[in-house]
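Only one protein chain is missing; all other protein chains are in place.
== subunit A ==
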Amino acid sequence: MIAIGFEGSANKLGIGIIEHSTETGVVNILANIRHTHVTPPGTGFLPRDTAVHHREHIIPVVKEALKTSNVQIKDIDVICYTKGPGMGAPLVSVAIVARTLALLWNKPIVGVNHCIGHIEMGREITGADNPVVLYVSGGNTQVIAYSEHRYRIFGETLDIAVGNCLDRFARILNLSNDPSPGYNIEQHAKKGKKFIELPYTVKGMDVSFSGILSNIETIKNEQSCSPEDLCFSLQETVFAMLVEITERAMAHIGSKEVLIVGGVGCNLRLQEMMAQMVEQRDGKVFATDERFCIDNGIMIAHAGLLAYRTGFITPLERSTCTQRFRTDEVYVAWRDAN
């Protein structure tokens, strides 16, 4: 079975084509094309401009994906698109293409929860069986564990997402957004040495990041701290918070596996800190690289196809988008109860 996935919930436009063997269940990635809307340093991406970007590039990207995969349109079984969560305007611009193609090619359509896409792709690539999932990106920060056909949220951010914190921090320091603000922070942090104290807010299994931003705004001019030191301290602080809540979730449910997904998940320092924590607990860390961590069409195709194989189809009149779509709202029919 072959599925094509459309992702455009934020500034990444991704189209992926995936094949699931119906007999063996082996997953084959046929195409994974991405085009990112990069804004000048000091600015972020706005919903309207991002939607314009997606509209401009989606047709060439779809064509490229079809060409790379060598798949004929008639071989595609299902069209999957991101239903939410994400920014409204970009979501719509991509969903309308998915819907139009569904009508044009006469294919069924499946709306996919973006977070579930990340989790399922991470599980598939790493082979992690039943891990505690740390989902960290520009829009989401959640610690998730699976139980009874749902991905349940154990802890999450109380205000902004960790990726949002990093992005806005990069904006304060005027770092480049190419290829991503997080990547540039990571490179700067490698040169940082001095640890500057920043607010550390863990409440039970939840975290909060907004205080860090306001704190940095006040200290960046006052003290003689270089951007490198600030990047270093920021990473050390926010990642320690994330590792701490992940550890609590692991202790709570008695799991030994951790899977890191989402755009921030490709940060090597986060992966390293997580590995140090897990080592103390005799566990294992699973993480993926930028191809699958950062938003992509493949994960939407994969999660959509998993649902489609259980008989799930989104009726055309319900193929809408929504900005709010929690991870635990999705009924996970394709996994066993525990």
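The rule we apply is simple: contacts are C-beta pairs under 8 Å (C-beta built on N, C-alpha and C of every residue); 3 or more make two chains touch, one makes a residue touch a chain; residues count from 1.
We take it that contacts and distances are computed from a predicted model.
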So one subunit is absent here. Using its UniProt record, which name fits best from "RBR-type E3 ubiquitin transferase", "Ribosomal RNA-processing protein 43", "Glutamyl-tRNA(Gln) amidotransferase subunit C, mitochondrial" or "non-specific serine/threonine protein kinase"? "non-specific serine/threonine protein kinase"
Residue of A:H57, A:K83, A:R123 or A:R168 in touch with the missing chain, whole complex considered: A:K83
One chain is left out of this view; which of A:C80, A:A95 or A:A170 touches it in the full complex? A:A95
Missing-chain contact, candidates A:K220, A:R248 or A:R335, resolves to A:R248
Hidden partner chain, touching residue among A:T43, A:S147, A:N174 or A:Q187: A:S147
Subunit A positions in touch with the non-displayed chain are 48, 51-52, 83-84, 88-89, 91-93, 95-96, 99, 145, 147-150, 152-155, 195, 197, 200, 204-205, 236-237, 239-240, 243-244, 247-248, 250-253, 272-274, 276-277, 279-280, 312, 314, 318-326, 328-331, 333
